[in-house]
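One structure is given below, encoded as structure tokens.
Some chains have been omitted; the remaining ones sit where they do in the full complex.
Labels for the chains are A, B, C and D, by order of writing; each one numbers its residues from 1.
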Amino acid sequence: MSLSKNLTQLGNKPTACASKTLEVFPNPNPERDYHIKIDSPEFTCLCPKTGQPDFADIKIDYIPDEFCVELKSLKLYYWSFRDEGHFHEQVTNMMASDLIAAMNPRYLKVTAIFNVRGGVYTTVEVEHRQSC
Amino acid sequence: MSLSKNLTQLGNKPTACASKTLEVFPNPNPERDYHIKIDSPEFTCLCPKTGQPDFADIKIDYIPDEFCVELKSLKLYYWSFRDEGHFHEQVTNMMASDLIAAMNPRYLKVTAIFNVRGGVYTTVEVEHRQSC
Amino acid sequence: MSLSKNLTQLGNKPTACASKTLEVFPNPNPERDYHIKIDSPEFTCLCPKTGQPDFADIKIDYIPDEFCVELKSLKLYYWSFRDEGHFHEQVTNMMASDLIAAMNPRYLKVTAIFNVRGGVYTTVEVEHRQSC
Amino acid sequence: MSLSKNLTQLGNKPTACASKTLEVFPNPNPERDYHIKIDSPEFTCLCPKTGQPDFADIKIDYIPDEFCVELKSLKLYYWSFRDEGHFHEQVTNMMASDLIAAMNPRYLKVTAIFNVRGGVYTTVEVEHRQSC
């Protein structure tokens, strides 16, 4: 039986940091239109009116042009909203704009499915097509 | 252990009132067509024939133009029907008309899914597109 | 084609009234222990702190002794809470006590599944057995 | 405790009768195209070959023109098939024709989902558009 050291690692540095930078890598198959769909059910930010936590499931669906978004940096990007106050409509559009700026995809849809508040379920859905 | 005072708050004033006024705020991203979907499974009014309670799940899906509907005022708006008698077809059209008057959205769909009555399930679905 | 008169019935009296009275009828088979389960997903009352509507699904499961609760009066009984302020724990116990007083059942369980509030789902479940 | 009289009502007249008459009322919003969907999972008739009961879930979806079908009369209309023998294809077309005759809707779809017989599930789906 080997006794794990993991309880002593509590003081360790995080292995990654929240970051607004979206890293990209070259699309391996730009000759073809294809979809990449990424579902992140662990998005949380703060309500700008009450300061209380909000939660959402963020889905993106895009057709890459020259670049694809790197998955780990996307995760850190979502994490960067954790301590920020954002309205539902504004933050969904902001994420769409950031992804467009980073990748210039041929097509992009961002869907943010927010958890129920006051008996009301809100979803914001932004679609974008590359201008020719 | 701290003993909550909440049982003594019973005589307090309500923190909000049912209201037919739909408040709006400026669309933060009018340059883009995007959908806002709001699902409210807690709508109740009265049957105009029997006076007995009716229940419905009200879903709206719209593309804002200059304005978005404010969520809390939408909740109070739905609440305002609680003691009113309404037919299924008429109340769904009335909610669509009120939302169009308040926001003039580019697109709107209102779907009212009423609870079963007499073994029959009724859904009314109104769609509207902004005239050019 | 016959043109219905139902739009003219709007001014009619309700066919039934909310009432705290639970009517009962004689158990047709008291010689046997059997369960009657009644699920009412349309319960609504008011939050005693904010005055805003609360919603719940009320399930009862009982073994009748001499009496069974009459279904229509149970529906009117639930309806009688529509304009009253009640806490979750208290109102579930109150319904259990009223059903026990009306029927003195051999067994009773009342389960109140309240709609989500503030990201929190609450269920209160009261069980009772007839004392010998 | 109030003892209900409901067991003595057994000899009472029915409060409504099965009827082939579909009552209609004026469409409250004829200026707009909107859908009314009515799902009735309690349709039963007889098999014309064996005389044994058949069961179906009847769904209608229509866009009203001048008239809407009244819900209670629709329920009595479905009930009127209870003791009649009908083939699946024929009865679905018959219900579509009767609804068209009663309402002349802009659009109508009738879907009859019959219960499994001999390991086989049958659905008949009739669509109609108002001729210009």
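A few remarks follow.
Here is the rule we go by: contacts are C-beta pairs under 8 Å (C-beta built on N, C-alpha and C of every residue); 3 or more make two chains touch, one makes a residue touch a chain.
Note that the coordinates shown come from a computational prediction; the quantities given were computed from them, not determined experimentally.
Of the identical protein chains in this complex, 4 are displayed in place, while the full assembly in this structure file contains 10 copies of the same sequence.
As a convention for this text, only the chains that are shown with their structure count from here on.
One inter-chain figure worth recording: chain B and chain C are separated by 26 Å, centre to centre, where each centre is the mean of the chain's CA atoms. Centres computed as Cα averages put chain C at a distance of 31 Å from chain D. Look at where the CA atoms of chain A average out and do the same for chain D: the two points lie 48 Å apart. The residues of chain D that reach two or more other chains are 72, listed in rising order.
For chain D in complex with chain B, the touching residues are 27-29, 32-42, 64, 68, 71-72, 74-75.
Of all residues in chain B, only 87-90, 92-93, 96, 117-128 touch chain D in the complex they form.
On the chain A side of its complex with chain C, the touching residues are 55, 115-119.
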